[in-house]
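Just one protein chain is left out here, and the rest sit where they should.
Let's turn to subunit A:
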Amino acid sequence: RYVRQLQRLQFLFSPTAADARGARQFVEEAAQDFARQHPDVVLYVSPRSGTAPLVRAEYLNGTVREELIASKTSEEIVQLITKLANQSGLDIIRIRKPFHTDNPSVQGQWHPLTNKPSILTVQGPRLQPQ
C-alpha cells in the first residue's frame, strides 16, 4: 500500500521580517487546508528571528531537506510543500537508468550452453522410413 514518505514539515520564520510575509500569509490561510488534505504529515510552526525563513522536511528514511521560502508568495509555498510531500527521501542525484525490473528473465537467462544439445543425446544414422 502507499505510505507517504514525508513525516513532518517544520516552518521556521520570523514574525516581523519582511521576506517572511509569504510564510506568514500561508500559515494564516492555507496551512489548515494543507493539513486537512494530508493527515499523515505533521506540521510544526515555530518562530525564529534573525535568520532567513525556511521549511524543513523530514522523511521516513531519515533525510532532512531544507528549502528557503524567503520572498515567496503563499501559493508558491503551497506548491513547494506539495512537491515535498510527494517526494521520497532518497537523495536527489542523477538516476543512472530510468528502468528497473525484479524479473530480468522470464524463460531463463542465456548462457553459452543454452541451445547446445546435451551430450546424452544420441545421434545415430537416420532410420529409413517404412
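Note that a residue touches a chain if its C-beta (ideal position, glycine included) is under 8 Å from a C-beta of that chain, and two chains touch if they have at least 3 such contacts; residues count from 1.
The rule we apply is simple: contacts and distances are computed from a predicted model.
A.B. asks: Have a look at "6-phosphofructo-2-kinase/fructose-2,6-bisphosphatase 2", "Large ribosomal subunit protein mL44", "Sestrin-3" or "TRASH domain-containing protein" and point out the UniProt protein name belonging to the hidden chain.
C.D. replies: "Large ribosomal subunit protein mL44"
A.B. asks: If I consider the whole complex, including the chain that's not displayed, which of A:V3, A:I95 or A:V122 touches that chain?
C.D. replies: A:V3
A.B. asks: Among A:A18, A:I92 or A:V106, exactly one should touch the missing chain; which is it?
C.D. replies: Within the whole complex, the residue contacting the unshown chain is A:V106.
A.B. asks: Provide the residue numbers of subunit A that touch the chain removed from this figure.
C.D. replies: For subunit A, the residues touching the absent chain are 1-4, 7-8, 10, 39-42, 44, 46, 60-61, 102-103, 106-107, 112-113, 116, 118-120.
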